[in-house]
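With one protein chain withheld, the remaining protein chains of the complex are depicted in position.
Chain naming follows the written order as A and B, and within any one chain the residues start at number 1.
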Amino acid sequence: MADARAVPPTPEQIGQVVAAVRATHPLVHCITNGVVANVTANVLLAAGAAPAMVEAPEEAGVLAGVAGALLINLGTLTTPQVDGMRVAIAAANTAGVPWVLDPVAIGALPLRTAVAGEFARLGPAVIRGNASEIAALVGGAGGRGVDSTTTPDEITDVVADVAREFGTVVAASGPVDLITDGTRTVRVASGHPLLTRVTGVGCSLGALIGACLAVGDDAVLAAAAATAWMCVAGEQAAEKATGPGSFAVALLDGLDGLDPAAVGARGGVR
Amino acid sequence: MADARAVPPTPEQIGQVVAAVRATHPLVHCITNGVVANVTANVLLAAGAAPAMVEAPEEAGVLAGVAGALLINLGTLTTPQVDGMRVAIAAANTAGVPWVLDPVAIGALPLRTAVAGEFARLGPAVIRGNASEIAALVGGAGGRGVDSTTTPDEITDVVADVAREFGTVVAASGPVDLITDGTRTVRVASGHPLLTRVTGVGCSLGALIGACLAVGDDAVLAAAAATAWMCVAGEQAAEKATGPGSFAVALLDGLDGLDPAAVGARGGVR
Partner (left out) sequence: MADARAVPPTPEQIGQVVAAVRATHPLVHCITNGVVANVTANVLLAAGAAPAMVEAPEEAGVLAGVAGALLINLGTLTTPQVDGMRVAIAAANTAGVPWVLDPVAIGALPLRTAVAGEFARLGPAVIRGNASEIAALVGGAGGRGVDSTTTPDEITDVVADVAREFGTVVAASGPVDLITDGTRTVRVASGHPLLTRVTGVGCSLGALIGACLAVGDDAVLAAAAATAWMCVAGEQAAEKATGPGSFAVALLDGLDGLDPAAVGARGGVR
């Protein structure tokens, strides 16, 4: 029997996470940005999970406390949203609900950068972002020369630093995704360039990581499984698509229809 | 000639509502949740209606007073939205514009539950929700054992109670939809499970009920026609779809293309 914390996770373990999400329909509470809320909900539904978007401070804690996982995405952050996020994070932590932080576009933008710094210290199970966003969590946007074209593999040390600094798992997206808790490091080498031509794929991946966190307590495995699921669905969708519009449609069909074993076998997790 | 208030509505009456929406392009003012605003607008456009989303308190009353119908959906309610909703409802009532209340996810979530209780007493033409949401309007979420898997047919008495309590028509969604004013009761036995795998179908049905209310004064008929329209379009879309992504696309095509007579004939209204 495979080690429950095998590095890298085995294809069987990846497939089991996919199957568990479909079997148990975990409730994923998302406080996310307005551009991607619709596609995020559809990605979760296609994956077999149950999305719920509630951000009023009067309600966010009630839902977060009973959810399978919580997503905090800073993509269109405004000051009034921060209160609801704080309440939801506190309730999730009290109830032991795992949560994902997606620090969209932090670095140069001051409100979200400050909020991300605050939230990163509150115990997210996973922080998901591109290389630039991850580096910015440790002040790296300027001095380390990270820009949006930097790949995770060019800054593996920084990614591991962030994981250790905040005691979390970091999932850094790029041509090859890098997932690490600062000690165990996994790469996911699958996907397709069209995944970057549809808005909300990265943000939805944060939600899908939440769904996978809800069905097991190994955050490295959860992030790897969600990433492989999205990437393999993207590869399959690209074969059918004639452009980014038809790709987005086929991506949802693929998240729904993919065989769990295929996600494990084709996911490129290593 | 059929009785204008036949129970159940005849297939001809159902088809006439569909044709009337397409012929007159009623303006449906929606104050709805951010997750589903896009798909709601597209459903209305596909049906031949004209969507308008305006929620600023300074403007919501102006629009509601000249609209064909108003939708109030509590899906991502925050306190600042409530003022615009109150203004819109008051203007609709003054002008005699029918309106639909969709009390999304009320019961455990306190802000929306209180607001739904307030709004339900303001004279909505139709209240649309699933069985759990309808039961929660009369305090039923806990004591009556209603959860999200309860079907409308399991709580027909509660649904009728809600209709009488608030002097409205209730449209309770489920595998078989139940529509009642507390006296006349209609069931709609059509649809497809994929309708639950795309975000916003239920919320969009609330808007489509609004479009049907705008073309006639029988709210039971309007709710039945909108439900049948969505369900038959869903059945047709499921035949073409390879998953929830392609289903959502085909659903919009079907709302646009379906023959009114087919909606009546295949709608399963009884």
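In the analysis below, a contact is a pair of C-beta atoms (placed from the backbone, for glycine too) under 8 Å apart; a residue touches a chain by one contact, two chains touch by 3 or more.
All values derive from a computational prediction rather than experimental measurement.
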**OP:** From the listed residues A:Thr10, A:Thr76 or A:Thr185, report the one that touches the chain absent from this view.
**Re:** A:Thr76
Original post:
Which listed residue (B:Ile155, B:Met230 or B:Val249) would be found touching the missing chain in the intact complex?
Top reply: B:Val249
Original post:
Looking at the whole complex, which of A:Val17, A:Val198, A:Ala211 or A:Ala262 touches the chain that is not displayed?
Top reply: A:Val198
Subject >> For chain B, the residues touching the chain missing from this view >> reply: 34, 37-38, 41-42, 45-46, 51-56, 58-59, 62-63, 66, 80, 84, 248-257
**OP:** In the full complex, which bits of chain A touch the chain not displayed? Write them out.
**Re:** 33-36, 38-39, 75-80, 105, 108-112, 197-200, 241-246, 248-249
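In the analysis below, only the chains that are shown with their structure count from here on.
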Original post:
Rounded to the nearest whole Å, what is the centre-to-centre distance of chain A and chain B, using the mean of the C-alpha atoms as each centre?
Top reply: 34
